[in-house]
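As you look at this complex, bear in mind that one protein chain is not there, while each of the others sits in place.
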Amino acid sequence: MDSELLVIPGDLISVKFDANNVVLGPGVCISKKDNESIIPTSAGILQLQEKKNQNYIYIESNNKRYIPSMGDYVVGTVTGVFGDYFKISLSNFQSSVILSTMAFPNASKKNRPNLKNGDLVYARVSSCFKDIDVEIECIDPTTGKDGGFGLLEGGYVFEVKLGYARWLFFDKQNPLLEILASKCKFEIAIGINGKIWLKTDDLKTTLACSTIIENCQFLKQQDFNTEINKVFKKLNI
Amino acid sequence: MSEGNGQEEMGSIRFPAEILSVVAPDLSLKRHLDLGLRPCLRKFHEFKNLTLNVKSGLSRYDGDVDGESVTDSPVLGSSVIKSGNTTVICGITGGIVEIANVSTTTTSDDHDDSMEYTSIYPVVEISRGKLNGAPTDEEMILSQQLYETLLHSKILPKKSLIIDNIALKTNDDTNNNNNNRKRYAFVLYANIQVFSREGPLFDYCYGSLVKSLQTVKLPFIHFTDEEFIINDNRKNGGNVKPEIICDSEAYNQLKINEENINWSLTFGLVNNDDGKETIILCDLEGHAEETCCKSLINVIIDKNLKMRYLNIVGGDENVIIDENIVLKTVQLAKNRVNNILN
Amino acid sequence: MPKGIDVSNVAKDFELESLKQGLRLDGRKLNEFRDVEINIGNSYGSVDVKLGKTRIAVRISAEIVAPFEDRPFEGLFMINTEISPMASAMFESGRQSDEEILISRLIEKAVRRSNALDLESLCIIAGEKCWSIRADIHYLDYDGNFADISCIGVLCALLHFKKPDITINEHQEIIVHPINERVPVPLSILHIPICVTFAFFNPNDVEENIKGDSNAELIVVDPTMGEELLAYGSLTLTMNKNRELVQISKAGGLSIDAMVIMDCSNLAYEIACRITDQIREAIKADDAKRAEKRLEIRL
Amino acid sequence: MNVQDRRRLLGPANASPIVFSDVKEKKSKKIQAKPDDEISKMFINTGLVKNCDGSAYIEVGNTIIQVSIYGPRPIRGSFIDKAILSTECRFLPYLSQPNDSISRLTSSTSLITNYNGKLNLSNIEQKISSYIESCFLSCIYLENYPKSSIDIFIKILSVDTNLLNLVNDVVHCCSLAMVDAQIESKDLITSGNLRYLKSNNHIIMDPKCKDKDKDITNEVVEEGKLDLVVSFMNSRNDEIVGFWCEGNDTLEDDVLEKLIERCNDMSKEIRKNINFYLIESLE
Partner (left out) sequence: MSSGGSDELIYEAKLSVLNRVDGSAQLSISSRKDLDEGELGIICSITGPIESKARQESPQQSNLEISVMPHIGVASTREKLLEYKLKLVLDRVIDSFEYPRQLIQIVLQILNKPNYEDDTTIGSDDMNDFFSLNDLNGCLISTYLALIDSGISMKSSFLSSCCIINSNNQLTTDFNKNDLINSKSAHLIVYDLRNGKCNNLIYSESIGEFDEQIFFKNVLDKCKKEIENLNTKVIKNCITEKFKNDYIWKA
């Protein structure tokens, strides 16, 4: 981490790039003054990536407050059932997002998904603009199938910080889920909004796994094993 | 409903100036500035006209020349400021408080711990057609600002309010009140009424407060053995028996620190179109100016044209506030204050 | 349920099922009170307390005022329990929710009305001047059980607080001696009431009037926020080390067997004793620290 | 516990208001000397306050009244077929309100805690408010303004007279403001006010003297004193829209008739003056 550059809002980023080929991600903007220098708007670790001849610049930080972004996989709670849509809460105290009854596989006017208040869904952010309500969908638009989205039944849901959730979700090299999988069988749905749903065959194991995932966000990788053993032992599994 | 062919003409809408200043204040401001004018139609450095009246007829002693025509108003000093459409009426009333006979022993040779100066407790009320009496944020902030500003201006010495000569108005001479060592002081309250709220409100309220303070006269005090019952509006208790009452006529002028009499002026800073030049606007007025000028400079200048308070708010990131612009503003303020106070 | 926090059915069912199996999500036993962490500040009467993730700061202050007309021989004591959105966005600023009112009543009864603070000792000149003691509780972080932590915080701060020494001269004038001049005076605390809160859950998720083995309520002590959100009722017992019961307050719709309350009080007594000792020790440790510091300065 | 008002700077809690000994009789009389059958001069002005729809200002002696009218303005909520009229009269907080003793005899609680009806209004303020409201209710064409409200805000800036005389001036100030706000009304309301002393059958028009009721314990009880204010629509056949009587005696029918007659005369006199002012201000 030491080699990575920690920036704070307002700093000048002294990185050379081709201005025409730059894609700005979260946490950076173009200075309004000279229209070319890139300025961070939040504190974090500056990330520069080159993909398909384009430069991606964004700031990585491990925050708590989720801000919806196009394509994110999220875990949400149904907070309202209306005629042709559901209201879904992705994060406490935040404006709810819209899940249309048509955004399900094989949905039609007659074939409505039957969700109740308090139900948990796994979905994908399908429309996200600042000035209008965010929409999510429980369908994989490329295949028209459920793609793993939809109602989450049983198990347990808990919250972690956002950077950690992203790491669990994106980083194929993260060792935690692998070690855990070697200990027990589990189903997991990781929301980029920091909510993780997890289900195993029995309650104790579910409790153990969720406790471990929650606790490991405050531990070094080398301590993961110890933590896992400790929790399993305490619960006599 | 016309059966349109879906080809409705989208005409441009023309707004009158006062509507435009509400729906698009930034545009309104910009268009005026381009013409070298302001939405209020004044020039950039032109102040609003101002009339000050300290014989408003509100005060107890206003009509008094020979001690013969004192009214029974509780107002000890007052003033009225009119500027543009705005009228600010300030009335100062008094209360009496027992000075706590609590003292601290301090061995340190430092200066006195407490300040030598005090302030007035102001309540600002802006009439704006709203029912119910809870003060708005603006009223609360103004009141607090007035309190703090007057205090820091060092105009009202604490000792001017201390009552040291209390005449004993008792027929019973045997009952010597000497063992009553209670000491009393006046406290001053200000009630500031604002009508037709417009323009630099703090400046007007502060002006009316200071002007009123200059007219305050404090009545003579007697002890009484009469059973007076009065209705105390501010307390739940209802009836209280005052131990001291004030003479209906005799008074002293309140001693204030005349040298520190000062005046507040607020300026707005905006960028003109090309962003190279910063324009100073005097006495911000109206919706467009008040919402769009996010960079402000508030200066308080005293009688001797010395700066007593400076508040720079750089709310607008496009306005660079440098030494030059501040100096220019302060100079404008000094000229204006010289006109008003001297 | 407070606005803004959405608990999914999945989480509810799981929590309840865990409780049935005697497991709590934070790994505690059902009858286990969280560890209390007491930090005493530099100023007298300034205490920070943590109970798990729940955290408060208490500040005691004193001033000289006139006593109430109908109680000329007593000083004043008031507790301010305003909860800001700092603790959680579920608490609105400037508006008291029902939960807040409940918490402030609990504390009021536990500390003020139980005469933990000897008001008569605050009298300076009868009918004229007395001390007014004020406890401001600042709620910083919320993970359940504000009642118990508030009580611990206020008592600890009251025990730690010292008011400046005063003398009255021949003119009935009060002279206050700053604390760096004369040794300040501690408050007179008559006993240390400690609150212990229990939360009740209905295992079958329906209210039933007749209790039996099949639907005996689940009881946990010192509930977390998650548990409070799920609970059907709560019971706060206030006790002191003399085994005196100061307050019983039961809220919520679930009916509770009288014997259950007996069991709860036994547990509450144990906890109250332990916490009382902890408070005493914290104060003692701070006294020792201060004495050492004074010695250092003298040397 | 006394709950501290955290939204105002009230100063020390133990401060008591200044109490003045009475202004000596001869001196107070001197300013207010006026024949009993004369109406005192008033200074009137309209349209001074800009951020409202109509305003008026009246100065009579040391009494100063300001009225602002907001309306007709749209209201939220469900449809109503005519405008809601509301009136709020406030004295500046430091003014001692006339006939305080009346309010104190009727309610032992103090002014601030009076929460019945409108928030924070004292008894006197409420009485004036409701008198004005009932006068104008019968005068304004409320049905012309559906789904709206018309709010009258009366501010007493200074007061140096008795209650009913003040009410008399308030009525005129409101009428002027109503004209300034161009609210459609049946007529312009004016009123007359007098004091009747039963013992010597004496009538004082437009009585400017203050009530001697500062002190309940040794109140000066004037036997057979009656104060009367009657408000009219003089262009509508002298219809009476308001009637308020305060006093400690009874009235015979014929005397009452006579008194109303005298009030009407006074009302007409004032109406003439107001008409004159309005015509002047048009030019």
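We just call them A, B, C and D in the order they show up, numbering each chain from 1.
Heads up, the rule we're going with is that a residue touches a chain if its C-beta (ideal position, glycine included) is under 8 Å from a C-beta of that chain, and two chains touch if they have at least 3 such contacts.
Quantities reported herein were computed from a predicted structural model and do not represent experimental measurements.
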item	value
Shown chains touched by the chain that is not drawn here	A, B, C, D
Contacting the left-out chain in the complete assembly, out of C:L102, C:I179, C:L218 or C:C273	C:I179
Residue among C:Q21, C:N80 or C:N169 that touches the chain left out of view	C:N80
Residue numbers in chain A that touch the chain omitted from display	1, 6, 8-12, 27, 29, 41-45, 61-65, 67, 93-95, 130-131, 161, 163-164, 167, 176, 216-221
Residues from chain B at the interface with the omitted partner, ascending	100, 102, 104, 110-111, 113-115, 118, 137, 140-141, 143-145, 147-148, 151-152, 294, 306-317, 320-321, 323, 326-327, 330
Those residues of chain C which, in the complete complex, touch the missing chain	4, 41-44, 46, 53, 55, 57, 59, 61-65, 80, 82, 84-89, 93-94, 129, 134, 136, 138, 140-143, 163-164, 174, 176, 178-179
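One rule holds for everything that comes next: only the chains that are shown with their structure count from here on.
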item	value
Nearest-to-centre chain - CA centroid comparison	B
Pair joined by more contacting C-beta pairs (B-D or A-C)	B-D
Distance from chain C to chain A - Cα centre to Cα centre, in angstrom	39
Where chain A and chain D are represented by their mean Cα positions, the distance between them in whole Å	67
Contacts with 2+ other chains: residues of chain B	none
Per-residue multi-chain contacts in chain A, two or more chains	none
In the complex with chain D, residue positions of chain B that touch it	57-58, 63, 68-75, 85, 87, 89, 91, 93-98, 121-123, 127-129, 131-135, 140, 143-144, 147, 186-187, 189, 191, 193, 195-198, 219, 222, 227-238, 240, 242, 244-249
Chain C residues within the chain A interface of the complex	4-14, 17-18, 21, 23, 25, 27, 89-90
Chain B partner contacts - residues on chain D that touch it in the complex	2, 7-12, 14-24, 27-28, 30-31, 48-52, 59, 62, 64, 66, 68, 70, 86, 88, 92-96, 100, 104, 108-113, 118-120, 151, 153, 155, 157-158, 160, 210, 214-217
